[in-house]
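What you see is the complex with one protein chain gone and the rest in place.
Lettered A, B, C, D, E, F and G in written order, each chain numbered from 1.
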Amino acid sequence: MSPGHEAESAATADLGFARLDLDRARRQGAPEVVFGPGKSAEQITAIVGELLQREGRPVMVTRVEPDAVVPALEAHEGGEYVVGARLAVWGRAEIAADVAHVPRITVVSAGTADAAVASEAAEVARALGAVVDRIDDVGVAGVHRVLEVSDRLTAADVVVVVAGMEGALASVVGGLVEGPVVAVPTSVGYGAAFDGMAALLGMLTSCAAGVVVVNIDSGFGAAMAAFRLARAARRLAAR
Amino acid sequence: MSPGHEAESAATADLGFARLDLDRARRQGAPEVVFGPGKSAEQITAIVGELLQREGRPVMVTRVEPDAVVPALEAHEGGEYVVGARLAVWGRAEIAADVAHVPRITVVSAGTADAAVASEAAEVARALGAVVDRIDDVGVAGVHRVLEVSDRLTAADVVVVVAGMEGALASVVGGLVEGPVVAVPTSVGYGAAFDGMAALLGMLTSCAAGVVVVNIDSGFGAAMAAFRLARAARRLAAR
Amino acid sequence: MSPGHEAESAATADLGFARLDLDRARRQGAPEVVFGPGKSAEQITAIVGELLQREGRPVMVTRVEPDAVVPALEAHEGGEYVVGARLAVWGRAEIAADVAHVPRITVVSAGTADAAVASEAAEVARALGAVVDRIDDVGVAGVHRVLEVSDRLTAADVVVVVAGMEGALASVVGGLVEGPVVAVPTSVGYGAAFDGMAALLGMLTSCAAGVVVVNIDSGFGAAMAAFRLARAARRLAAR
Amino acid sequence: MSPGHEAESAATADLGFARLDLDRARRQGAPEVVFGPGKSAEQITAIVGELLQREGRPVMVTRVEPDAVVPALEAHEGGEYVVGARLAVWGRAEIAADVAHVPRITVVSAGTADAAVASEAAEVARALGAVVDRIDDVGVAGVHRVLEVSDRLTAADVVVVVAGMEGALASVVGGLVEGPVVAVPTSVGYGAAFDGMAALLGMLTSCAAGVVVVNIDSGFGAAMAAFRLARAARRLAAR
Amino acid sequence: MSPGHEAESAATADLGFARLDLDRARRQGAPEVVFGPGKSAEQITAIVGELLQREGRPVMVTRVEPDAVVPALEAHEGGEYVVGARLAVWGRAEIAADVAHVPRITVVSAGTADAAVASEAAEVARALGAVVDRIDDVGVAGVHRVLEVSDRLTAADVVVVVAGMEGALASVVGGLVEGPVVAVPTSVGYGAAFDGMAALLGMLTSCAAGVVVVNIDSGFGAAMAAFRLARAARRLAAR
Amino acid sequence: MSPGHEAESAATADLGFARLDLDRARRQGAPEVVFGPGKSAEQITAIVGELLQREGRPVMVTRVEPDAVVPALEAHEGGEYVVGARLAVWGRAEIAADVAHVPRITVVSAGTADAAVASEAAEVARALGAVVDRIDDVGVAGVHRVLEVSDRLTAADVVVVVAGMEGALASVVGGLVEGPVVAVPTSVGYGAAFDGMAALLGMLTSCAAGVVVVNIDSGFGAAMAAFRLARAARRLAAR
Amino acid sequence: MSPGHEAESAATADLGFARLDLDRARRQGAPEVVFGPGKSAEQITAIVGELLQREGRPVMVTRVEPDAVVPALEAHEGGEYVVGARLAVWGRAEIAADVAHVPRITVVSAGTADAAVASEAAEVARALGAVVDRIDDVGVAGVHRVLEVSDRLTAADVVVVVAGMEGALASVVGGLVEGPVVAVPTSVGYGAAFDGMAALLGMLTSCAAGVVVVNIDSGFGAAMAAFRLARAARRLAAR
Partner (left out) sequence: MSPGHEAESAATADLGFARLDLDRARRQGAPEVVFGPGKSAEQITAIVGELLQREGRPVMVTRVEPDAVVPALEAHEGGEYVVGARLAVWGRAEIAADVAHVPRITVVSAGTADAAVASEAAEVARALGAVVDRIDDVGVAGVHRVLEVSDRLTAADVVVVVAGMEGALASVVGGLVEGPVVAVPTSVGYGAAFDGMAALLGMLTSCAAGVVVVNIDSGFGAAMAAFRLARAARRLAAR
């Protein structure tokens, strides 16, 4: 076998420019998700096709501009593009059908400017089969706004908190609810917000014990974490 | 009412130098945990006494040196000090009795030098009622060592990954298991490790989707995150 | 006149190693405050003596260890050392007598570990003639603890918020009260707290409009800011 | 009530994409201010309308480009756009009528390049009812320029210092006046100015005691802080 | 001799705007490589001409946009532009002919988005006479993908690992092969990736002993490092 | 006198948007230099006019784009725009006539990409009356290139070293010459160059004793430092 | 099999607190090296014993204080402690016997203060079978000192450059020799050296193409890299 194109194993598809992990759905319950930046429209179209054929739905492309994903949406039926979230999704419902206890995830954001990240979190979670409740613009500078929605927060199996600037919402919510809290710092803010650094450090050092953190602006990461947590809770509950 | 000593509400105990959150156990399923640094032995003794009397067990003091906690251990029966973890615990078993669905947590660390943080994670999780499996010294530079323990990793409800230096173990484990992975960066390393910064950034940007991160060296935070999951599971089971 | 020892002006005292600003009390309503680090006991004794003689009280030395200030306390009557605050003060009451409109300052801290900084803020403010109400250990992870003391917060002319870790208390208080909020980030915390950087950035980017910030651990700076306000009020009253 | 649209409380208006704090004027003496970035023209128009109807004037939108706010200006009478400050304001005068002792705020900037931030500070302060004196281009490299305007500085109830590069003007002014000094670091400068970091650190560590700092480029924050300070001074003066 | 244009030594060509190191090929086995940024098309054309005439091939221009290099490609025959790598090369084969023991270099990248950097590494190495095997998209989150290509990795004389985000691939590969591993962090990723900082720190602190690192995005640096090794090998072989 | 427009002192011209330091030429031997960024074409035209009329030549505007300075060049005769340096100058020769001992300045840069900064340094120095020798592209990776020009380096009264990337040229030159070496780090480079940070730190920690440093990319600052030296020399000569 | 002690595979020894990689010598040509920090004397003694018995020599413990390794040296014959390098070594010669073409490594350091790191590099390289030439105190501020030793530099198969402060020696050496240059930044220096950051960034951005870098103060890493390079060169030479 010449270097560069060995025989594909069952677990990997070698497209030349990409090596897809075809074992992901078996191993982790959902297919590989495609990271959009740096991929051409042709590459995205090919990868999506391969994943749809081999792994089943949902197939997702994250952080993708419309131009780069329109060809894939035209080539492969059943996909849709969520503008604010810069997310393309094929086949939201399939995993949900397989879910005995559908997880309830609340995505709460601190400001209207955090909407794009909150939207990515919510849409990825929905694609993975969750029931999502989304609450926007709950800033701690008017803490009564948090308390007003505390029922919706405590009702969730997992709460995803999306906040930029100082990210204090994670601490307040982390102290109100008993279930898992996944905090997403956003790059919203200016000056000393340092593109999300202030919120990131604030969430990592939150005085609310057990709050966990994902990368800046990673609504996707939060949704995946929530999905991992919900699966684990289902498994524990079923014992 | 004079400033400085208002009447205590049911939810708060005002010790003058501290205001204990007595509503924590009701709201979140476990009493407030005491952060050791900056507190005198007298303050710790008083706080532990108040929590044991009002909230029940377990009561924990984290990041505490022996000198600062020996008086509390002498004054209040049933406590013990875990040397490596710098942790004092009173009454490990009580919450566990209350847990229908006991979570299984695997704490895996990348090197022997990460043992103190791994120990804090494991002991706090045990105090909160979890069954803990601990695996030390599983560096990715010998990736076969990770694969050898993959059964113990996939068997866990939650995997806590403790790693310093580049923190790459979180990515490898995050790709192997389907459940939640809580990554704890440690300050182990020198030079460009920058007291845990390298591991922290590495874990936040892990290519394994859905890995979540807590503060540097915070074994405690990882255990609390795992505990939040167990509470979510209990609730799911009750639906 | 030879270089090194020109004639002193009325506004400056040249002690050789130090040039005291004797115009400070006239210009700003309080004598120069002595920054302790890097000064010998002999230097401190000499400076305090000069200020007491020329400028009147209060005279304060900040961030000073007992060894460096005991000689000054022995040489000059009427001083006292506040242990937690590492502060020496001579003559607390004198300025207060000169203040028509005594300000009420509430110093609220997020955790017991912030006590040293809160103490510096409170003691400096008292020395300058304020009435101080101090509330410790009001963490936002139990937000009801903040709401319970909201009357004491809104009653203040200035609220000083002292918090380490993520510093979120500043945002919550900043949204509750209408008066000035001076936020003091502390170096309490570990890991991603980065010696107060997390709290500093969080307070600077607070979503509560009009919160102002002083240097990390600078209880002194917060008290001086509050004192500036009192002077402004005196002047307004005189219009 | 279905998730997503609970009944509005008296204190909150739920617009779906935003939850307005309708209690702000009662609690803090001025309505919520709208942070422009990340909001569409439609959202801004709706929010401004709601605030004008429920809370009264002034209503302000900060950091907003003309395109995003022209529809709101067309839809709601009485607004105006301040180009340099990127600020839209409806109804400057209303609060002023309510002010017994109109506060005098001097906004002094270090260089012509700081004008946009100084303008935001000045216009927001005017909208909130202050009398504003603005002095531009007072660099400390010609310290006589500072001394020439010292009367205008000492005449103010609050001085707002706007400076980029090394931000040294805050220290010089902080030593000249007795009243509150609010320092605003700006992102003016290049190289080691690091987008305002040099000025921010310099102002936080100013040797002039009691200088307080707001976020980089936050003329808005400085004006809000000045407004808080002026209100407090009025209250104190009235006792 | 007037200042500004001294006589050229044998080792330097003074073009006025540039001083070419004509001794480089003798001293280090390959001509100076031209760093594209900040040079005009005219300058590049002149430098390439001079190097081709004096030093022989290959002549390379790195990090160059097409507009800046097209005139040089038109003026000097035998060149070609590699789009993804932003690299122009004249005369790939000449050095190779001079190499007794042709080195085999494997360039392995962690994700499709790393392709541009991997391409620069591969093309520069080929120009210098190496046989290059390139493997893309071998992420550690599916560690079986690494193991599947381990034969191609261990077969190489030098492995160049190109990875962004957390850069963990360097550690896994560093533990699998016995030969030199040159790690290239890339600026792929967002948020806490901080433009390659996360990968850089991770690679520098890799638990795999003896992994070496070059600058962020410097595929060129990695190829040059590999070329230095090949020269060392030739010399060892000749002993 | 109404606030906003006090009578001008002899030492200051108040243009409303700017307060010119008219005492600069007397105090420091050269008029104020205009920092271009953030100033409109109208403002630049007015400031240049004022300075030409009151202070004499040279008048310089730095870091200015052509659009912003063309109106001033059209309105005021005798000016010229230096493209690479983004510098406008009126009246280069006037100060030179006043200089008894004309200083010789050598501006040496490490790479062709540093030319814009080197050009600013050279042109400002010439405008202030210096004789400038400029040597470009003297990288330390071919250290013989430095040694070849050592005569031109040691002949200078001041050497300005302009270098990006690691900035090592400052150390090598600093060890070769006995006179002052002013190092200018540039933002040339990528990745770990961090916009000039690598060169800045390298120059500040240079093992060559007595090398001094100015801001990143500040050719202007280096030229002014050289000019300060020349004034000192004139004075020494006059003793 | 109970959790915590599964049967050992041939490739791993599970000591409970450590999992030794027994496959390292086969896979990479040298046994696992023990990282000293955080390990007790008992643990080190046990690990060294296991490695000596299973893997053969050399066995090394790095960054270890005498107290922690004396018991191991007493328990296992043939070891020695190198004071400056904080290194313990058992059995230097064994690998060397296996080396056909013994590699020649020159370790050159910039200052006397870099000696500890240079010593670690030299001793580890010798233990692995290299012939080491060590040259200390070759600062670039006296560049003639570098040129004087250029024969010894060009004679080496690999040059290890150890330098703190600005680290410029790597660039000068990188331009003089044709073979591999491994740069080790050290934490020598103060102020803007930032514990090795200045040297690290400087070496990563070196204008000498193909210089590679290891972690700050990691003489060990440089030696291992040199060893990898020597192995590769031997293999190439043998083809």
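FYI, a residue touches a chain if its C-beta (ideal position, glycine included) is under 8 Å from a C-beta of that chain, and two chains touch if they have at least 3 such contacts.
No experiment lies behind these values; they were computed from the predicted model shown.
Colleague: Can you list the shown chains that the hidden chain touches?
Modeller: In the entire complex, chains touched by the missing one are C, D, F, G.
Colleague: Give the residue, chosen from F:16, F:66, F:84 or F:210, that touches the chain omitted from the document.
Modeller: Only one of F:16, F:66, F:84 or F:210 touches the chain omitted from view, namely F:210.
Colleague: Among F:14, F:114 or F:157, which one is in touch with the chain left out?
Modeller: F:157
Colleague: With the missing chain put back, one of D:55, D:166 or D:217 would touch it. Which one?
Modeller: From the options D:55, D:166 or D:217, the contact with the absent chain belongs to D:166.
Colleague: When the complex is taken as a whole, what residues of chain C touch the one chain not shown?
Modeller: 3-4, 6, 9, 11-12, 16-21, 23-24, 32, 35, 37-39, 43, 63, 185, 187, 196, 200, 215-218
Colleague: By the contact definition given up top, give the residues of chain G that touch the hidden chain.
Modeller: Chain G touches the chain not shown through residues 111-116, 133-139, 141-142, 144-145, 148-149, 152, 188, 190-193.
Colleague: I need the residue numbers on chain D that touch the omitted chain, in ascending order.
Modeller: Spelled out for chain D, the touching residues are 110-111, 139-143, 146-147, 165-168, 171-172, 174-176, 189, 191-194, 197-209.
The criterion applied here is as follows: only the chains that are shown with their structure count from here on.
Colleague: From the mean C-alpha coordinate of chain B to that of chain G, what's the distance rounded to whole Å?
Modeller: 36
Colleague: Which positions in chain E touch two or more other chains at once?
Modeller: 111, 139, 141-142, 175-176, 191-193, 200, 204-205, 209, 215-216
Colleague: Each pair of chains that touch: what are they?
Modeller: Every touching chain pair, ordered by label, is A-B, A-C, A-D, A-E, B-C, B-E, B-G, C-D, D-F, E-F, E-G, F-G.
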